[in-house]
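So the structure is just underneath, and the comments pick up after that.
Excluded from the complex is one protein chain; the other protein chains are retained at their positions.
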Amino acid sequence: MSEYIVRHTDVFMLWVGALCTLGLYSMLYKENRIYRLFEHLFLGLSTGYLVAQQWVDVLQPKWWKPMWEEGRWHFIFIVIFGSFYYFIFSRKGSWIARIVIGFFLGVASGQAFQLFANDTWPQIPSSFKPLIPHPAHTVMVDGKETLIKELTNSGALNNGIFMITVFCVMMYFFFSFEQKGLFVKGSAKLGRWLMMFTFGAIFGATIMARLALLIDRMDFLLNEFGPKAFGSAQMMFAILLAMMGLVLYLALVKDKKTPEEGEA
Amino acid sequence: MLEPVKGGLWYAYVLGSLILVAALLAVLSLLPRRAKRYIVMTVTLLGGLFYALEFFLPTHPMMVGDDPNADGNFLTPFIVPMANVLPAISACAVGLGVINLFQLHGKRALKRNADSINSIAFFVSCIGMAAVWIASKQPQASPLSKALGKILFEGALQNLDATMFSIIAFYITSAAYRAFRVRSMEATLLLATAIIVMLGQITIGQLLTAWIPPRYDFLHVEVIRNWILTKINAPATRAIAIGLGIGSLAVGLRIWLGLERGSYFDE
Amino acid sequence: MEHATTGARILIPLWSVIIVAVILFARKKDLFIRRIQGLSAIDEAVGRATETGRPMICTTGLGIDGGVEIVTLQALSIVSYIIRTSARFATRAIVPVFDPQMLAITEEAVRESYAQEGRPEQYNSDDVRFLTNRQFAYAASVAGIIAREKAAATFLFGYYYAEALIMAENGHQVGAIQIAGTPATTQIPFFIAACDYVIIGDEYYAASAYLSREPTQLGSIVGQDIVKGFILILALVGSAIVSVSAFAGSATGTLFTQFFTK
Partner (left out) sequence: MHILRILQTVDRRVLYVLLMLSVTLPFFLTVRLPMRVSPATQALYDRIENLAPDDFVLLAIDWSAGTRGENGPQTEALITHLMRKKCRFAMLAFEPQSPTLCQAIAERLGKEYGSIEGVNWINWGYRVDAKNFLKGFVQDIPAVIKTTNRQEDVTNLNKFPIMKGIKTASDIKLLINIAPSNIYQTYVQFVAGAKKVPMAVAPTSVMVPEVFNYLDSGQIIGMMPGLPGAGEYESLLGTNTKVTRFANSASFAHILIILFIVLGNVAMLLERRQNARAGGAA
């Protein structure tokens, strides 16, 4: 048996993969038992894998080996401190969990300064955009010749749009005064509109992101699984078509007769 | 004191540490609630103080990690040991989720209804995966454990993961169809930008405007898309990001200095 | 920068002091912040859930790094407000929990909210549910609850990732009135598409401050406003200096920029 599995690992992999894929896709018709079973398998596998990988790549080499094999006894304090987390389940001892949680919250807060300095801070000087068109210059800075690049009319216009957008969107996010008056209200409103460009762009880009994943799945079924299991991609395509037909029949004919239950 | 030890001494030290910490906690738990809160606040403050001071205090040239050009202050040499210890501690929290999941599905499995088969499936796949994966990663792993590891990871987990994520492709299609209606100025802007971005990122979309001569390059859909992304999207994102950045700085300060109040911090 | 540069060493502590000072000031005097538009929608949604007699679903999101963190705690304070509003009408609120560390804290907050309104008996421990801490399994479970309970209203607050759309789509399918608020920019478009009202970016923190009237949060919002104003003016001034000096061919603009970059 074990030899059979070892010899046919690839075949098993493909069939397991295809079953898992179709099992989860059954949700597209409506939430059902098969879907729920595969969902729980997924939950179990990913939890199991997370624990195993955490042990294999982190705890075993960084804690267990130095402590147990190399005799560094003081590594026990890592796990003692780490075990404080588990007091969160006890009502009386939950303050012990708060020690370790509080410590890590503190560490994160202490790092917030560097985080801000490297993430948000550089965006401030990069918003000092030149707005007046000018030719290229060379200036002396700290005794070194430094080039100031040329700014064309269209470049200046673009920079202007950039600055207006920054201004208006930031205006929208002030909370300590009412958005009253033509200027404040107008710029905040324009800010909200300008944000819609970003949100629209994210929506459009995300459609590509999700489609890419769907294409990858279909590629697996048609071009990897199909040829190995049924001899050709066309055969697998025919099977898929049949499944789609079934879904359409169930959705449009059968569900119309019995009013649709709320589904996931 | 911190030298590696072997044999009986090792057990003595480890046991001693455990007893010591247990005794300390037992004594501390006798303290009133208020005092416990101050302990937690002090630990929080100290945790943050280290990184804050290390970042802000004046620096001088010093050898850090074989780097002769590095700068640092008196706290800098402790950064590397902290980087080795802290992740190991936070890795210990991995069991929290597992315990909760086991409780939840343990209850469901024992209820013996239609759902318990799912909870049993959860237990079997979770324990099976963990056992197989750890076994397959040991130096003397058997071919069977390696094959099973491959089937479970590449066959099952990888495909389940990819499928689950790809289902959103269907949702996003129906959401776009249903929600993208020109009802208001905002909706119209959202819709128009989304369509331009979509057209600009596919070959057929680019073909639509490919006939426009290079002189009018700015009319090509991918050029318009790039313009929107760099000249309107980027500053709008920046304005949002600056606000959120200051927000996270403020949140950091509130927690660090123990100013935070509310559900978690009041007790 | 690995260690603070001169500019950062002056300005970041200065901004920090401003924020902390305003927070301390807020403890003595009530500060004003404007009402966020989406908040009226919360009351309306609670009202509608009451009329239909169906439950509301309130989620607190996945969080950024996981564990106990402010994003999730502020979502919890908004959920507490919702529960306080609904407790008077005996409308049921289901609160699914994602992070195991947040379970006990969430239970406590929900119980507390009912107690504050004098309805401790309305607290049902089954309604605060830990589901799982795996992203999509969580989304699927929440979607399942929304569908089975035929939620009248859903409140999606906190930090979300790709699962945002799964939950919001399912809420839409059962015709729930939906209000979402998240600082996660990438998920806002999907909430805009599927929800009735969306609280965007920073508004999320302001909303929580407005509802809780907690001096720390109010002071923080006002302090952040001052710092934001500082930065906005700085950007405009910087832009003006750079424009003029580049036009005139002087090095002032470059030197000014270098104060921040070096």
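In order of appearance the chains are A, B and C, and numbering begins at 1 in each one.
Operating definition for what follows: a residue touches a chain if its C-beta (ideal position, glycine included) is under 8 Å from a C-beta of that chain, and two chains touch if they have at least 3 such contacts.
All figures in this text were calculated on a predicted structure; none of them were measured in a lab.
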item	value
Touch partners, limited to displayed chains, of the chain removed from view	A, B, C
Hidden partner chain, touching residue among B:57, B:127 or B:195	B:195
Per the touch definition above, residue among B:113, B:140 or B:203 touching the missing chain	B:203
Chain B residues that touch the omitted chain in the full complex	51, 64-67, 69-70, 76, 79-84, 86-87, 90-91, 153, 157-159, 161-162, 164-166, 169-170, 173-174, 176-178, 180-182, 191, 195, 198-199, 201-207, 220, 222, 226, 229-230, 233-235, 237-238, 241
Absent-chain interface as seen on chain A, which is shown	28-29, 49-50, 53-54, 56-58, 60-62, 107-108, 111, 114-115, 117-119, 122-123, 126, 198, 201-202, 205-209, 211-219, 222-223, 233-234, 237, 240, 244, 247-248, 251-252
Residue numbers in chain C that touch the chain omitted from display	1-2, 65, 136, 161-162, 185-186
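We take it that only the chains that are shown with their structure count from here on.
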item	value
Distance between the centres, which are taken as Cα means, of chain C and chain A, whole angstrom	19
Centre distance in Å when chain A and chain B are each reduced to the mean of their C-alpha atoms	10
Residue list for chain C, restricted to those that touch at least two other chains	2, 4, 12, 16, 67-68, 100-101, 132, 136, 185, 189-190, 192-193, 200-202, 228, 231
Residues of chain B touching at least two other chains	55-56, 93, 96-97, 99, 101, 164-165, 167-168, 172, 176, 190, 237, 240-243, 246, 249, 251, 253, 255, 267
Chain B-touching residues of chain C, taken from the complex the two chains share	2-4, 9, 12-13, 15-16, 19-20, 23-24, 67-68, 70, 73, 76-77, 80, 99-101, 103, 105, 108-109, 112, 130-133, 136, 162, 165-166, 168-169, 172, 183, 185, 189-190, 192-194, 200-202, 205, 212, 214-217, 220, 223-224, 227-228, 231
Residue ranges of chain B in contact with chain C within the complex	54-57, 59, 71-73, 93, 96-97, 99-101, 104, 164-165, 167-168, 171-172, 174-176, 178-180, 190, 237, 240-244, 246-247, 249-251, 253-255, 257, 259-264, 267
Of chain A, residues touching chain B in the complex	2, 5-6, 9, 12-18, 20-21, 24-25, 27-28, 33, 36-56, 58-59, 62-63, 70-74, 76-83, 85-86, 88-89, 92-93, 95-96, 98-100, 102-117, 119-120, 123-124, 127, 158, 161-163, 165-170, 173, 191-201, 203-208, 210-211, 213-214, 216-217, 220
